[in-house]
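With one protein chain removed, the remaining protein chains of the complex are shown where they sit.
Then we have subunit A:
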Amino acid sequence: MYEPSELDITRLPVVPFPTVYQPDSYDDHRGKGTPLVIDNGSTNLRFGFATSSTPRSGLNAIARYKERKQNRPLLLFGEGIDSESGAKSQTRTPWEGDVLLNFDALENALDYAFIQLGIDTSSVEHPVLMTERLASPLHSRALTSELMFEQYSVPSLAYCVDSVMSFYHNNLPTPPTPFTSDGLVVSFNSASTSIVPILNGKGLMSHSKRIPWGAVQSTEYLLKLVQLKYPTFPTRVTSSQTSWIMQEFCEFAIDYPAKLRELKDPLKMRAAGRIIQFPFTLPIVEEKTEEELNRVSERRKEQGRKLQELAAKSRQEKLVQRESELQNLLSLREKRDTENKKDWQSTLAAEGFDNDAALDGTIKKLEASLKKARKKDVDGDEMEEEAPSFPLIDVPDADLDEEQLKEKKKQKLMKAGYDARERARKEKDREREEREAGEKREEDERDNDLEGWAIKMRREHEAIMNKIKERNRRKAALTDRKSAASQARMKNIAHLAADERVPKKRRKANGDDMFGADDADWAIYRKINPAAGSSDEEEDLSNLQLVEEKLLAYDPSFTVDHTHASLASQKSALVSAFKPPYEEGDVEGKTRIHLNVERWRVCEAWLSPSMAGVDSAGLGEVIQNVLARFSDAEKGRLVKNIFVTGGPSQLPGLVDRLHATLRPILPPEMPLHIFKAKEPSVDAWKGMADFAKTDEFRTVSVTKAEYEEWGGERIKRWWGGNWNSSVPL
């Protein structure tokens, strides 16, 4: 049994109760027109005034829930949804994967954001900087603009791409130098991963690419793998638990094939594995104490005794009844001697007897049964059976009259029955003696030569196991149409159905074929019918069991592991390292998940989504494609400053893996540097806040008047925003 050390097991974290945030005071920003920065992400909503150093953040999800106790409708946001158990099923998110579609939920989320910031005026009087997706669909943009301008009456609104702003924050120019950095931004988002090249401080959106694989898809993939590995897992694994598992244990392998080759070794696989213990409940074993057990057995004995007494009583009653009947009949018979014939007949008829003989017969039967019953009461079960005598059999037929012939026939039958019974008893005795003799012989052999006996038994054991294996192989071969066994079977069937089986002459004579006349003919059905032969199997299995029992009892070197059952269910070392088995009653063990290969397999999907079924190029290939569209000089400028940002970029091993992927495809003298964002989750918001404080922010925003003229889809083109449906400044 695999006993993991204590260090390897991690328990699932307990979900903390959500904290209630108090809204900020509005006094700092009332009437000042400080820019509002909202990072509208698929997972988290980050919001705050541009002057704050850090944003407020909450899970971007809304739930409308009607509370049961007071029948109040509640609107819950973010982690607050966890506070009401029924609210989780009502969760709505503004984002459907990567696209912003649900604007009711967005309105509620923004309501929460504005309330938390303390805004108490009827309209939001701050210029807003919001994020949108790379090359966001115009529909999403139009509806968001409509929401902001019509509902909240913001004075101006600007959109930006979060990855570029994160890059901006990490490459902040010191004023008055304008922003002219070069770099390639790789942004990991919840439902996609995008690559945006930046030259001279301008994001080149036309050369950017988006891979439809992100944290959400990875979590689903990990969940699917876990469910396939543990189909009978006792508790349900939720997506949030899986995402915690992914963040804790999964990492990028620098060289995936080499890692797999390393994990091929079962020992290495066990060492690389991590165990997650899910909560479980131990079943309550009702331990009956000694006295309880005694009480139960006492009660059972009492009941048995009572039943016996009842039976004895009923027997007594029947006995008495029969005795009284006997008395009646005897007195009746005595009457016969006193009455004359006619009266006697009528008396007999009244009692229900046909004639004298019947009466006598009944009396004799009653007497015999009474005698037996009385004897049983006295002796118990042991009864002497005297050899009954059949005197009339020896007398020849001619001498007897009708009555006596009948008697003789009866006696012949009785004698035949008696003889048969005697023979059966003798057979049984003989068999018993033979069996005992055989056992005694075996015991002697065992005592004298344990080795030899053990070898003989083992050979038998092997022979039976081989027979079983052969039969299984034959059964498996029959399912395959082209195997020799099934072709032979078809030949047999064809031969049976063929006309040449019956020779021509006999056909003309009587037309029937003589199948079945010979008993051996029926054996063909066993060969044709693949399901037949189960009785043989049972016989073999029972023989095997007997042999195994004897071996287990007397041979010290034959253990449970050698028995057929354990050999058949043996799993290889690799499979048991991959998914260590636990015993049946081990509740704690059965609620454990072992992760070994999945730790690297899940992250590998970013670099090759086709292994998870998504028909798209992976990260390495897409970066290569993006870089291919630039000249060498520009390429050099881009790869000198590759910037990795986004929540999922915190998975370990990413930078090394990217370096290993990109180094071979670039000219060796080109310097390659990969940087990670300082705070991957929050840097986009910080970049936006930095930008909102500059003057440029005002020039790129769409004012309310411009919105009313252009509609919601048109924006101004600037270095950090999208290009689709944009006008130059």
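Assume contacts are C-beta pairs under 8 Å (C-beta built on N, C-alpha and C of every residue); 3 or more make two chains touch, one makes a residue touch a chain; residues count from 1.
Rule of thumb we're sticking to: contacts and distances are computed from a predicted model.
The UniProt record for the undisplayed chain lists the protein name "Vps72/YL1 C-terminal domain-containing protein", from the options "DNA 5'-3' helicase", "Pescadillo homolog", "Vps72/YL1 C-terminal domain-containing protein" or "Translation initiation factor eIF2B subunit alpha". Summary of contacts with the chain left out: across A:206, A:321, A:346 or A:529, the touching residue is A:206. Contact with the omitted chain, checked across A:46, A:601 or A:686, is made by A:601. Annotation: of A:357, A:575, A:705 or A:727, A:575 touches the absent chain (contact as defined above). If you put the hidden chain back, the residue from A:20, A:228, A:267 or A:285 that touches it is A:228.
Only one of A:31, A:257, A:352 or A:396 touches the chain withheld from this view, namely A:257.
Interface with the hidden chain, as seen from subunit A, comprises residues 99, 133-137, 194, 205-206, 208-212, 221, 224-225, 228, 231, 257, 260-261, 263-264, 571-572, 574-575, 578, 597-598, 601, 608, 610-618, 621-622, 625, 722-724.
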